[in-house]
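The complex appears here minus one protein chain, its other protein chains still in place.
The letters A, B and C name the chains in turn, as written, and every chain counts its residues from 1.
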Amino acid sequence: MINVSFTSSFRAALGGADALEMEATTLRELMRILVAKYPRMQGHIDDGIVLAINGEIYRDNRDVEIQDGSEVFLMPRIQGG
Amino acid sequence: MLESEAGAAFVLAGGTDLLVRMKLGHIEPALLVDIKRIPAMNSITHSARGTRIGAAVSGAELGEHKAVARAWPGVVEATNLIGSDQVQSRCTMVGNLCNASPAADSVPAMIAAGAKAVVVSRTGRRTVPVEKIVTGPGQTSLARGEVIEAIVLPARPARSGDAYLRFIPRTEMDIAVVSAGVSLTLERGRIKTARVVLGAVAPTAVLVPAAARAIIGSKLDEDALHKLAAACSAACKPIDDKRGTIEYRTKVAGVLGKRAAQIAFQRAGGA
Amino acid sequence: MAAVLVSTTINGDAVEFACPPQESLLAVLRDRLGLTGVKEGCGTGDCGACSVTLDGRLVCSCLVLGAEVDGREIATIEGMAENGKLHPLQENFIEHAALQCGICTPGFLMAAKVLLDRNPQPTETEIRYALAGNLCRCTGYDKIVRAVQATATELRQLEKKKSRRKKSKKS
Partner (left out) sequence: MANDPSYTKQKLKVIGSRVRRPDGVDKVTGRAKYGADHNAPGQLVGLFLRSPHAHARIKKISTARAEKLSGVKAIITSEDLPDLTKGDTAARDILENCMARGRALYDGHAVAAVAAVDEQTARKALKLIKVTYELLPHVTDVDEALKPDAPVIHDYLYTNGVEPRPTKPSNLYNVAEFGHGDVDAGFAQADVVVEKSYKTEQVHQGYIEPHACVGSVNPDGTGELWVTTQGHFTYRSVCANLLGMDIAKLKVTSSEIGGGFGGKTHVWIEPVVLALSRKANRPVKAVMSREEVFRASGPASSTSIDVKIGAKKDGTITAAFAALRYQSGPFPGAIPGMPWAAIGAMTSFACYNLANVKTLGYDVVVNRPKVAAYRAPSAPMIAFAVESTMDMVAKELGIEPLDLRIKNAAREGTRACYGPVYGPIGIGATLQAVKNHPHMRARLKKNQGRGMACGFWFNFGGQTCADLNIATDGSVTLTVGTIDVGGSRASLSLIAAEELGIPYKQVKAHIGDTGSLGHNDTTEGSRGTFSSGMAIVFAARQAIEVLRERAAIMWEIPIEDIIWKDGHAKARGSKYSRLKPLSLADIAAQSPSTGGPIAGHNESVPDNAGVSFASHICDVEVDPETGGTRIIRYTVIQDAGKAIHPTYVEGQMQGGAAQGIGWALNEEYIYGDDGRLQNPGFLDYRIPVCSDLPFIDTQILEIPNPNHPYGVRGVGETSIVPPLAAIGNAISNAVGVRMDHTPMSPPRILKALEQLHAS
């Protein structure tokens, strides 16, 4: 089981939730399950999102393995200068 | 040539303002007359009777003339404040004057010094106090076909000093937000004559006789300085623009007037 | 206005060119003579990237007309290294990482050279004011000033050695 939390801005797409418990082994799988359950999340994903596993930020890589008990955090994509 | 050109005709001395205006597309000269190779405009003569600085003499050349720098440290410093070292190699006092910016650095110092411009044309030569040259931003009293050949500084009595200060936000490369030039002569420790001039606080540099009166006869004590600052601030008719506010210019004009007077006083040997 | 024919000396070589009378020396150097080491950052004399010397004096080549340089001597960054050997300033700019992006570097080197030619022992403040006409946005100037200081020290030591050698020859 992994604990998935979200940036406040995604709340509306999640029907008000800001944390969920989910089963997934990779970020790709997690996102697939998430969109199946909450189709409005697709809009945020299209705009660009970043995932953090236990605080480590993955901007692009989606094949990262998620260990059981991890916290995954979803937030919007960021850019730098 | 300058007289007969039908289009826009300009005199090119250092070019540090003119070329910028050309680059920005503000002017499109039909005729440019380069005066840098005219010997009379290219030299400095300095004697007990006074100083003559040719119109094409660069700021750097003026700064290197030790005798002039000793006699008129304020005028020379003011001229040396125009731009960077790169600009100093080219810029001239007369160019600074004829560009007719209210913020020109050398102008308040020249006016304080009682400098005169030698104006020549095909028909003759006249000598005009510097404060009569600029009539407004970008405007001069020179007639078509007239050019300034040189600036003349009067003979310097003993116990005299001058100074020029400007405020800029950075330490270099800025146009003065406010400036002040002071020239004075002492007699038995007291100020006998003085001229106080402010820059960037009105359409032209302004001579402030009230500020001079505030310190004449004094040993530049606190009271005199206070009155001088008040007179300076009172003489300001500035504008709000990208470089400063009315409020700021008015206040700082007094501060700079005071500080410039102190330096000039010290240079004159005042205690 | 018709083109002006100009004969001048650039980095020690006689050069002739023709240019419209209103064309800047910067445009002549870069576009007519291929000396693109002279950079344009502003075109209005505010950044110093186009610094060259004209008869030994430091100028912004954007504030000089090509037509003005007839019979004069110009030096640009392209002439600073002599006989394949970098000038000590160039060496020290590399050594002290006085450049990041490098666009302002030619202008700084010209300004620093003029400074050291006139004042072999400048203070930090003198260096900073002498270079104030050159903008750098990458370095915060720290390593540029240090590179100039290091060069000044190096050149003074070199000068000492030379004069010692001269003395020993005399005696």
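Keep this in mind: a contact is a pair of C-beta atoms (placed from the backbone, for glycine too) under 8 Å apart; a residue touches a chain by one contact, two chains touch by 3 or more.
The structure displayed is predicted, hence computed values, not measured ones.
Chemist: Relative to the complete complex, which of the depicted chains are touched by the chain excluded from display?
Modeler: Listed by label, the shown chains it touches are A, B, C.
Chemist: With the missing chain put back, one of C:L99, C:L116 or C:A152 would touch it. Which one?
Modeler: Result: among the candidates, C:L99 touches the missing chain.
Chemist: When the complex is taken as a whole, what residues of chain B touch the one chain not shown?
Modeler: Interface residues of chain B facing the absent chain: 24-25, 167, 169-175, 177, 241-245, 247-248, 251-252, 255-256.
Chemist: Go through chain C and note every residue touching the omitted chain.
Modeler: Chain C touches the chain not shown through residues 20, 30, 35-44, 46-47, 49, 76-78, 80-81, 86, 90, 93-97, 99-106, 109, 124-125, 127-129, 131-146.
Chemist: Residue by residue, what part of chain A touches the chain that was omitted?
Modeler: Residues touching the hidden chain, for chain A, are 5-9, 11-12, 44, 46-49, 52, 54-61, 64, 71, 73, 75-81.
We take it that only the chains that are shown with their structure count from here on.
Chemist: Measuring between Cα centroids, what's the chain most distant from chain C?
Modeler: It is A whose centre lies farthest from that of chain C.
Chemist: Need the CA-centroid distance for the pair chain A / chain B, whole Å please.
Modeler: About 67 Å, centre to centre.
Chemist: Residue numbers in chain A touching 2 or more other chains?
Modeler: Where chain A is concerned, no single residue meets two or more other chains.
Chemist: Find every residue in chain C that makes contact with two or more other chains and list them.
Modeler: Correct list: empty.
Chemist: Of all residues in chain C, which touch chain B in the complex?
Modeler: 1, 21-22, 24, 43-46, 48, 51, 54, 57-60, 62-65, 67-68, 111, 114-115, 129-130, 132-134
Chemist: Spell out the part of chain B that touches chain C in their complex, as residue ranges.
Modeler: Per the touch definition, chain B meets chain C at residues 12, 14-16, 19-20, 22-24, 29-30, 32, 34, 36, 58, 60, 83-87, 89-90, 171-173.
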